[in-house]
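Dropping the structure in here first, questions after.
Only one protein chain is missing from this complex, and each of the others stays in its spot.
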Amino acid sequence: MIIVLKNAASPEQINNFTYMLENSYGVGVNRWDGIHSTVLGLIGDTTKVDIEFIDAQDIVESVKRVQEPYKKANRKFHPENTVIPINDTVTIGDGSLHIMAGPCSVESEEQIVQIARDVQQSGATLLRGGAFKPRTSPYAFQGLKSEGLDLLKAARRETGLPIVTEIMRVSHIDMFENVDIIQVGARNMQNFELLKELGKIDKPILLKRGLSSTIEEWLMSAEYIMAGGNDKVMLCERGIRTYETFTRNTLDVSAIPIIKKLSHLPVIVDPSHASGKSWLVEPLAMAAVAAGADGLIIEVHNDPPHALSDGAQSLTPKQFDTVAKKVFALKNALDQS
Amino acid sequence: MIIVLKNAASPEQINNFTYMLENSYGVGVNRWDGIHSTVLGLIGDTTKVDIEFIDAQDIVESVKRVQEPYKKANRKFHPENTVIPINDTVTIGDGSLHIMAGPCSVESEEQIVQIARDVQQSGATLLRGGAFKPRTSPYAFQGLKSEGLDLLKAARRETGLPIVTEIMRVSHIDMFENVDIIQVGARNMQNFELLKELGKIDKPILLKRGLSSTIEEWLMSAEYIMAGGNDKVMLCERGIRTYETFTRNTLDVSAIPIIKKLSHLPVIVDPSHASGKSWLVEPLAMAAVAAGADGLIIEVHNDPPHALSDGAQSLTPKQFDTVAKKVFALKNALDQS
Amino acid sequence: MIIVLKNAASPEQINNFTYMLENSYGVGVNRWDGIHSTVLGLIGDTTKVDIEFIDAQDIVESVKRVQEPYKKANRKFHPENTVIPINDTVTIGDGSLHIMAGPCSVESEEQIVQIARDVQQSGATLLRGGAFKPRTSPYAFQGLKSEGLDLLKAARRETGLPIVTEIMRVSHIDMFENVDIIQVGARNMQNFELLKELGKIDKPILLKRGLSSTIEEWLMSAEYIMAGGNDKVMLCERGIRTYETFTRNTLDVSAIPIIKKLSHLPVIVDPSHASGKSWLVEPLAMAAVAAGADGLIIEVHNDPPHALSDGAQSLTPKQFDTVAKKVFALKNALDQS
Partner (left out) sequence: MIIVLKNAASPEQINNFTYMLENSYGVGVNRWDGIHSTVLGLIGDTTKVDIEFIDAQDIVESVKRVQEPYKKANRKFHPENTVIPINDTVTIGDGSLHIMAGPCSVESEEQIVQIARDVQQSGATLLRGGAFKPRTSPYAFQGLKSEGLDLLKAARRETGLPIVTEIMRVSHIDMFENVDIIQVGARNMQNFELLKELGKIDKPILLKRGLSSTIEEWLMSAEYIMAGGNDKVMLCERGIRTYETFTRNTLDVSAIPIIKKLSHLPVIVDPSHASGKSWLVEPLAMAAVAAGADGLIIEVHNDPPHALSDGAQSLTPKQFDTVAKKVFALKNALDQS
C-alpha cells in the first residue's frame, strides 16, 4: 500500500502516523520525501489495513493498494485452478466445458422433466431452473418456491442431471440441502449476510456478478464465502449495466480472462441474461467459450412465449440443440489447436 | 401498454394474441395497421400484465408501457404528499427540512452520546448510526451489532433524538423493534425477501437507491414494501455508479424533483456517501436542499481519522455545525421567496 | 412512430396536432382512445419526423420510434452484406477474416517497414499505423503527421499491404488521398462536419464507435457518411466506457451480432484499445471472431516499452504471430462447422 501525504503535513504528524501504522497493523513503513509530497510505502501483509481509514487521515492526499484485497480467491496465493466435482460425472474447472440449461422458472413436473431430457440429449450436463424468483415487480410471478425445488429433484431422478437453483434468503439454506449447486443472484451479490452463511456450508456456490459490480468487488464477495471455509465457488458473468439500451445488459467478455488471471476460481457465463434476447445467445456463447469460459448457463424453455418469466431470452429445446452443437464443436477445435 | 407486432405476423396469429390478452388480463385491445407493422394498444389496468411475457411472443417486435408499473408509490393515484410522523416533534415530508446526522458506525457509548448532543445542538433532529455494517471486505470491521443498537438507544434516551439505523437480514427485524426508522442499504435495495418482510411491519423505512438502480426500479422496491401494507417509505438518493472516478459515486440531484413528480413519497439525500469526500458534503447538501429534498443524512464523527469506517467522508461536529447553519439558512430563504 | 398524448389533451388540440402531422410530414395518423391516454400512430416514412420536436409538444406524454432512424445503413432496406474491395487481394465483408496490424504511431521508416513485413508474414493483410494521433494531453507526442503518411506509403511499397490510418481534420482530406482506408477515431465519431466531408469522397472509411455511443448513434454516424454518397463504411467496435476500471474500456462483444442484424455493414473489432492490456488481446480477438467479426485491428510494435504511444497494449511481432495463428485456426474451424 502506498500513501501519498499532503504538502502541509508536518514532520511530527508524519512521525505519529508512521508510528501508528507500524503498531496497529504490524507493517513496516518506508518513506521518501518528494518536492510536492511525502510518500509512505507499507511493507508486509496489508490485507487487514482499512484503506478507508487511511484515506480519512487529515494528512493523507491519496492511497493506492499494491496488493489485492482478496487472499483466498487470489491466484497469487493459489496458483492451481480450483476444480469442483459436482457428482460422479461432472467436474467444473478441470478444462472441460459444461452447460447448465433449463427454464428461468420451474413451472410443472411435466415441463421440467421434459426440458431436462431435451437438454441432456443435446449435451447439457447440469439442469438449471428457478424455484424462488427475484422479480422487479411485487406483482410478477415469484416462483413455485419449495414445490419448485421438489420438481427439480424429480427431474434429477429422471435424468441424473445435477441441479442448480437460486437462493434468496438465509432461512432457506436448509431447504437447499439436496441441491447440487446453489446460485446467488446478481441482486444478492453483496447480500453479505447470505454470503457469510453460505461460507459455513459445504456446497458449491455459483456467484453471479452484481449488476454494476467491479471485478474486484465480485472477487471480494467470493472471498466472503471462502473466508467462512467454503472454497467451492464458481463465478458467473451475466452482463453488466451500461448506458447501452439495446441489450438488457452488456456482456463483459473480458471478465473471463481477467478472472482467470487474478483468481483460480472457475468462470461460468450466462449469455441469456447478458443479452435478454434469444437470438443473441448463440454468438455470445461462442464468444464466451473462445475467451476461455469453463461453462455456460443457458435458458431453455419448451414454450418460450408461455414462459412465466424471461421468455424473451429463452431458447426452445431445438434452438438449444443447435447452439450446444456449435459450442461443443468450437470447444473441440480449441482443444485440438 | 403499446405492443408493436412484427411484419410477419399473420392475421390469425394477431387474432389469437388479442383474444389471449383480453381474456388473461381483462384489458381491452385496440388495433391499427401501419404499413410496416401492426400496433396494439391495451386499455384498462395493465399493472399486472407481465411485460417480459409479452415481449417473448414470437409475433412481438417491441412493447412499451404507457402506465407506470408501480401503483401505491405513484403520485397519479395519490396526489397528496406522504407525511411520516416519527415522534412528537419530528415529521418528515410536510415541507420542513430534517437532518439525520451521526457516525457511520457506532463505536462506544461515549462516542455516540457525544455526537448526538453535538449534532442536536447544530439542529439535527434525528440521529443516524450504523450497528450492522455492510462492508466490501470480510476482513473489515462489521459493526458492534446488537450492542450498537443498545448504544443508539442510550443516545436517544439522553437527547430525545429518534434513531435511524440499517438492517441487513430478515431475522434481525425483531431486534429493530425499538428503532425509529429502519434503513435499507443500497446493496439490499433489491433484496426482495427483506423488502417483503419490512412490508409487514408498521415502521418507517428509509430505502436507499441501489448503486445502479433506475428511478423506476427504486420505486418498484418501494412498491414491494407498500404492497405488504407498510406505507411509511422514504426514498434516499445516495449517488449512483458512473464512469467518473473522482467521486465515489455521482449524486443524481435530478432524482429529487423526479421522485417528487412521479411519487408522493419523501426524498432524503445522502451527500456523504454520494461523494465519499468530506469537503464535498456542504455544496452537495446545498444543492439537494435547493432542488427540493425533504431531508439530509450526513455522517458526523468526533474524530474522523479514527473512525472505524468511512472516515474520509465524515464531518467533525464543528464542520457539521457550519454546514447545518448554511443549509437551514438556505431553507429559510427558499421558504420565504 | 407512436405518440402517447397527455390525459389533459382536449379534442381540439388533438385534431390540430393530427392535422399538423399529416400536413408537415405527409404521414397518415391512426388514433385510439384509452382510458388514461390517447395514442396516435404514424403511418408512412417517418425518417424525417423530428422526434424531439414531437416530444416538445405540450400535449405529448411520450414518443416511441417503431422504425429505425437510419435508412442507408439499415439491413431492412439492403438485405445483402456490404462487401468492400480494398485492393486486388483484400476484400472486406465477404465472409473472409482480415487482420489490420501495426503500431499505434508510425515512428520511423525502419520501424514501420519491419513491422509491416513481420505482420504480413503472420497473416495480416492490412497495415495500420497512426500518423496523426489524438492524445488526451497537449504535451504528449502527437504523431509524425504528413511524414508518417509518407512512411506508411513506403511500407506499402515494400510489402503491398494496403494502409489504414486516422484522420483528425477536414483540411487533411486531400493529404489522405493515397491512403487505402481512412479511420475516424472514437473521439470524432460525432464530428459531423468531418463525417459530411468523408461522405463526399470515394474511399473506404473505418468508423470507430464513440467512447459512450449507443449502437443507434453509431449507425447514425455511418448514415451521415452514406447520406453524402459514400457507401464504403466499416464499423469498428473498440470498447465502450463503463464503470469498470480494470480495463481501459469494456469490449461490447454483443455489438458484433447486433450490427450484423441491424445493418449490412462489415464489423471490425479492436481488442487492443478495448482492453488497454496486451495480455488481453488474444482472448478478446478469439471472442470477436467467434461472435462473427469480419476483421480485427491489432496493435503491434517491435519494441512496445519504447513505443511513443500505447505501448501497454501492443504485442511484439512474435506475440502477434501466436495470436494470428490461433485466430485463423479458429476461423477455419468455424468455417468448416
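Read from first to last, the chains carry the letters A, B and C; within each, the first residue is number 1.
Just so we're on the same page, contacts are C-beta pairs under 8 Å (C-beta built on N, C-alpha and C of every residue); 3 or more make two chains touch, one makes a residue touch a chain.
Keep in mind that what you see is a predicted model, and the values were worked out from it rather than measured.
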item	value
Shown chains touched by the chain that is not drawn here	A, B, C
Candidate in contact with the missing chain, chosen from B:40, B:256, B:307 or B:323	B:256
Contact residue for the chain not shown (choose from A:67, A:91, A:114 or A:316)	A:67
Omitted-chain contact residue, chosen from B:82, B:275, B:302 or B:319	B:275
Positions on chain B where the hidden chain makes contact	212, 214-216, 240, 242-247, 250-254, 256-258, 261, 274-275, 279-280, 283-284, 286-292, 326, 329-330, 333-334, 337
Residue numbers in chain C that touch the chain omitted from display	47-48, 50, 52-53, 55-58, 69, 134-141, 168-171, 187-188, 190-193, 196, 210-212, 217, 220, 223-224, 227-228, 241, 304-312, 314
Residues of chain A (touch criterion as defined above) contacting the omitted chain	2, 4, 30, 32, 34-37, 39, 41-44, 61-62, 64, 66-67, 212, 241-243, 245
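Here is the rule we use: only the chains that are shown with their structure count from here on.
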item	value
Chain at maximum distance from chain C, centres defined as averaged CA atoms	B
Chain at the geometric heart of the assembly (C-alpha centres)	A
Gap in Å, rounded to a whole number, between the CA centres of chain B and chain A	26
Whole-Å separation of chain centres (CA-atom averages), chain A against chain C	32
For chain B paired with chain C, centre-to-centre distance based on mean C-alpha positions, whole Å	39
Two or more partner chains touched - positions in chain A	212
